[in-house]
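Please find one structure pasted underneath; my questions will follow.
Not every chain of the complex is shown here; the ones you see sit where they belong.
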């Protein structure tokens, strides 16, 4: 079994804000991430799939097709968007990197072909902070 | 003469939008950068100063003081902010990387001590796009 | 379960030297890493914790608190220090990257809150050499 990883990017705005809480409590918990007028990031997304290479191609999976699946179901829906306002699959969720990584997994899973298995989603919010989700 | 460069970061939301134009023209010119609900970036800011090293310290300038000047006058005013709405020194300007780099130079210039000269501001919007300004 | 990773830095001096051995044997085994007058590195430290995101915040754990724990118990005790001479928790240990990674794990473990689990310490000595420790 081999593991194949593809890196994709998106740039987005968001804020961390729990509407059940007062502004004071939000600022207390989320600090400047609760800024009412949003902030944003260059997100870097690593998607890993695993399985057996195909003997005819030597490929586990055509990385161009993997890239196309990630773009269609994830990054084109997130790039140059407001994660809290514009993204159907983040509606009614706290917009943390943790929840975003889990939602990206759920977006990808139905579109991964049967010959491979989705193994990991790794999402950098900044070069110094990242979250990984393995579906478990 | 030696040149000393310090890297600082900030994360911010913005959009590209000319209020004198229709929404259609804005989308035509700026594409998804005109998204009404904003998007954002992890900006990387390199500030370069030049001059003669001090013989007692070997320093052109104490890099911790340079970092403190950049933080006070630039990055603390930009980090986790909306560049179009929250930043006094970007008011009434198109919020392009070009204009942001020039504005950062203008913010820094009055606070650079006389023994050194501000040489360059280099601002990455993404790992693949950056702007430089030399004050000329 | 999600995994959250934070990157911190420290710069330190050290040498590799077994006091039970002759200088010749030390140079034989450790080469220029045994230089009597020390050498040093910019260490990069990745700390990974795991657990369930909190539904109120979307956070596995507040990354600013994680950073503060790493700084208090690890990097402030290592940064701009001599790892062989100045660091209580490295006393009487060979100062290899392997032993340093294990010692960092042991420093962190008592300070990780019960709602999360320490998963990994990954320590780069140079951009081409790193050690990982998972506590097992």
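Note that the chains are named A, B and C in the order they appear, and that numbering of residues resets to 1 at the start of each chain.
In the analysis below, a contact is a pair of C-beta atoms (placed from the backbone, for glycine too) under 8 Å apart; a residue touches a chain by one contact, two chains touch by 3 or more.
This structure is a prediction, so every number in the text was calculated from the model and none was measured.
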Exercise for review: For this file, with 3 copies placed, note down how many copies the whole complex has.
Suggested key: 6
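FYI, only the chains that are shown with their structure count from here on.
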Exercise for review: Could you tell me which shape the graph of touching chains takes: line, ring, star, complete or other?
Suggested key: line
Check your understanding: If you average the CA atoms of chain B and of chain C, how far apart do the two points sit, in angstrom?
Key -> 34
**Study point:** Touching two or more other chains - residue numbers and ranges from chain A
**Key:** 127
Practice item. Quick one: which bits of chain B touch chain A in the complex? Just the residue numbers, please. Key: 9, 11-14, 32-33, 35, 37-42, 79-82, 85-86, 126-127
Study note, to complete from the structure: Residue set of chain A touching chain C in the complex reads 16, 18, 20, 29-31, 93-99, 101-102, 127-134, 136
Revision key, fill the gap. Contacts from chain C onto chain A in the complex sit at residues 1-8, 48, 53, 55-60, 62-64
